[in-house]
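All protein chains but one are shown at their positions in the complex.
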Amino acid sequence: MASTSSAGAPAHSHGFGPGKLFLNWLVLVCLTFSTFGVSQIPMPVNYHLAAALCIAVVKLSLVVLFFMHLWWGEGINRIVFVTSFLFLFLLMFFVMADVGTRFTLSNSRIPPPPKIDQTLMPTGMPPGMGTVPQGHSEGSGASSGEAGKR
Amino acid sequence: MQSSAARKMTAEGWLEPPPVPHHYESEENHKHALRLGMWLFLGTEVLLFAGIFVGYFVFRTYFPEAFEQAGRHLSLFWGTANTLVLLTSSLTVATAHYYAEHGKNRNAFWLLTASITMGGMFLCIKGIEYHDKFVELALPGKFFHFNEITAPGGPIFYVVYFFATGLHALHVIVGMSLLTWVAVRCWRKEFSPQYYAPVENAGLYWHLVDLVWIFLYPLLYLV
Amino acid sequence: MNELMRRMLFLPEQASTFALDVDRLHYFVITVTMVASAAVAMVAIGFFWKYRRRRENQATPFIAPTAMFEVLAISVPLAFFLLWFAIGFRDFVKVSSPPPDAMDVYVQGKQWMWKFAYPEGPNSLGVLHVPANRPVRLLITSRDVIHSFFVPAFRIKMDALPGRYTEIWFTATKAGRYQILCTEYCGAQHSKMWGEVVVMAPEAFDEWIKEQQRGLVSRQDVLADEIGQVSPQGSLTQWGKQVAVAQGCLRCHNVDTREPSTGPSWVDLYQQTTKLTDGREIIADEAYLTESMMEPTVKVVAGYQPLMPNYQGKLSGPEAAAIVEYIKSLRSDRTAQAIGGAEQ
Partner (left out) sequence: MTAPITTTALPPSEPVFPKKSYLNDGTTIRSWLLTHDHKRIGLLYLVGSIFGLFLGGIFAMVIRLELLTPGPTIIEALTYNRMFTLHGLVMIFIFMIPVIPSVFGNFFLPIMLGAKDVAFPKWNLTSWYIYMFGSALMLWGLITGGADTGWTFYAPYSTTTTTNITPVLLGVFIIGFSSILTGLNFIVTIHTLRAPGVTWFKMPLFIWAVYATSIIQVLATPVLGLTTLLVSAEHTFGFGFFDPARGGDPILFQHLFWFYSHPAVYIMVLPSMGVISEVICAVARKNIFGYKMIAMSSLGIAFVGFFAWGHHLFTSGQSPFDAGAFAAISMLVGIFTAIKVFNWVGTLYKGAIAFTAPFAYICGFLFFLVFGGMTGVALATVSLDVHWQDTYFVVAHFHFIMVGAVIMGFLAALHYWFPKMFGRKYPENWALLAAGLIVLGFNATFIPQFLLGNAGMPRRYYEYPERFTSLNVASTAGASLLAFGFIIIAIYLAISLKYGEVAGRNPWGSRGYEWDVPSPPPTENFDAVPVFTRGPHEYQDVPEELAKVGHAI
């Protein structure tokens, strides 16, 4: 706790002095450049995501603990902050769990149906949107596609 | 807010702190209340941005190619510059808090002015980036007419992009107003070891703005 | 027992295999609910009677729960709840995982009707024909907003999401006709978005679908169901009528009387001078009629709400023209000839 100041220094002064704050900033800048650097390394995109998120969490902790004085703060403030992130995380967890495990066809984007007959048929589905479970899609759309032309 | 005119200047060179509101038993208790109130408010801010981040991850799962392509079209230079600007402004705010707490109102004033300027810079850079997007017609939803993103999902990326950065820019503006208000009070030498809660709370808000950007930067620009 | 409970609870008849599973669990849960509510009420009333206040300044002993009470208060209900969860989740997994040999039917909701299509044809409007005792998988989607496909007698329900498919399956057990309802609020006519499942004996169904497929060459007979008259290669006017029926125009526009419905009547509409909501007067010519299909909320006739869905992209040029031709043909002096069986 760098309390370099004179007479007016509060007895309960918390937090870093300017020097250590500057150091903290320097570390943050380095981390910014490192996250930039890591993003230029060729790797699978999910690794990039994980690396970027890890560095962001480290930066977040530095800002929260030292710039925002949570290191010295009352316990309840820490609980508040951690709780809000916990809820953020759980919201994300459940939504992503849903997105990840849904029935394939209700997860993929299908362009808005231009006309009923084409959409109702499996042939109306665009490529790359996940296949219709076995035995349901093959060749069944042809006749009805024809029938759709009035 | 108590008007500073009614308060006397103390020997140490700052104004007497305003009286503690009558329903608090002690000054320390009041400070605790203010700080807890601010942290709770920051908690609500985190959850306000939660929706956007959830949206980001959901649509990223649906449209990975579009998000990759669109991310590459954002200006890495301006994005990184903005990150550094915001980090630095966070440093000056944190240091201003330190000086205000030690009664050095003038130092705090100049540091806050620097932070506000950097906030302005951040908005200018954001403005340049927005301008580029408007020129390219890389816009959200039905306004999207940007040919270079070939994968489906381009319009959605720009909804996420504009909503996240727009909401963040709104917070920057609010933060700058708060800092300006605090800077004026620094100029009037209102803060002292007994009374510095406004600097602290305005600072906390500004750091939150920084925190949000710490996540937006890699998610939007880098991956 | 099943029948008694079913009637007491006002449940519709059980016409699918899933219905019986659901109802059995339903009886279990509801019985426990009733017993528990009654027990709590009885105990409260009993305590009230036994411990009513006898003196103005009566003091009472301090009583705290024992550990045993706390454990029981948590574990007994939890045991019931988890048991229900286990049974319910098992059944839910069952109803959301169709067997591989299930027959597929595509279901599309739109404001405000249901359309069905079989992979090998035919298509149908409002009426879903299925065989009894054979699993049927429904692949459900929507053209505009969210709807929800609900057959009370089968105890199944699944939302129809625009642009995506959801699935649910059932095995109907009894031949008969069962109502389909939409349970997700979808606009002005939500409460009229009804349809019907016709469960047929398997042989009868095979017969039916073969007949339908034979008739598919000229697809009009699907519409014939609805209109009641067949006109394979008819005039533009007749085609317009068929399109209008298929698109559901006639749910909101009367064609047999000049009475207004949700939307203005089509009878004598053509070349009529019409007042709009913004006070302007226009003549309902071809241009206005076409515009009203493509951008229905721009020029709304005075006295009506801007409710009509947008048909931009849903109607081809010729189709729109055919509808206009049909409207032109609707003159009150010729109504009797024009309506056919269009109104249901």
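Letters A, B and C mark the chains as written, and numbering starts fresh at 1 in each.
By our rule, contacts are C-beta pairs under 8 Å (C-beta built on N, C-alpha and C of every residue); 3 or more make two chains touch, one makes a residue touch a chain.
Computed from a predicted structure; not experimentally measured.
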Chains in view touching the one left out: A, B, C
Listed residues C:Arg134, C:Lys192 or C:Arg214, member touching the removed chain: C:Lys192
Candidates C:Asn2, C:Ser37 or C:Asn133 - the one touching the absent chain: C:Ser37
Touch residues of chain B, complete complex, unshown partner: 21-25, 29-30, 32-33, 36-37, 40-41, 43-45, 47-52, 54-55, 58-59, 62-63, 140-143, 152-153, 155-156, 159-160, 163, 167
Residue numbers in chain C that touch the chain omitted from display: 9-12, 21-22, 25-26, 29-30, 32-33, 36-37, 40-41, 43-45, 47-48, 51-65, 69-70, 73-74, 77-78, 81-82, 84-85, 87-97, 144-146, 148, 150, 152-153, 155-159, 161-164, 166, 179, 181-192, 194, 262, 297, 305-307
Residue numbers in chain A that touch the chain omitted from display: 76, 83-84, 87, 90-91, 94-95, 97-103, 106, 109-110, 112
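Keep in mind that, in the parts below, only the chains that are shown with their structure count from here on.
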Overall pattern in which the protein chains touch one another (line/ring/star/complete/other): line
Innermost chain by mean C-alpha position: A
Centroid spacing, where centroids are CA-atom means, of chain B and chain C in whole angstrom: 49
Between chain A and chain C, centroid-to-centroid distance (C-alpha), Å: 37
In chain A, residues with contacts to at least two other chains: 107-109
For the chain A and chain B complex, residues of the former touching the latter: 5, 7-10, 12-13, 15-18, 21-22, 24-25, 28-29, 32, 35-36, 39, 45, 48-49, 52-53, 55-56, 59-60, 63-64, 66-69, 73-74, 76-77, 80-81, 83-85, 87-88, 91-92, 95-96, 99-100, 107-109
Contact footprint of chain C on chain A as seen in their complex: 103, 105-117, 119-122, 133-136, 140-141, 143-144, 147-148, 150
Parts of chain C lying in touch with chain A, wherever the complex brings them together: 96, 100, 104, 106, 108, 110, 115, 117, 119-123, 137, 139, 141, 143, 161-167, 216, 219, 239, 242-243, 246, 313-314, 316, 319
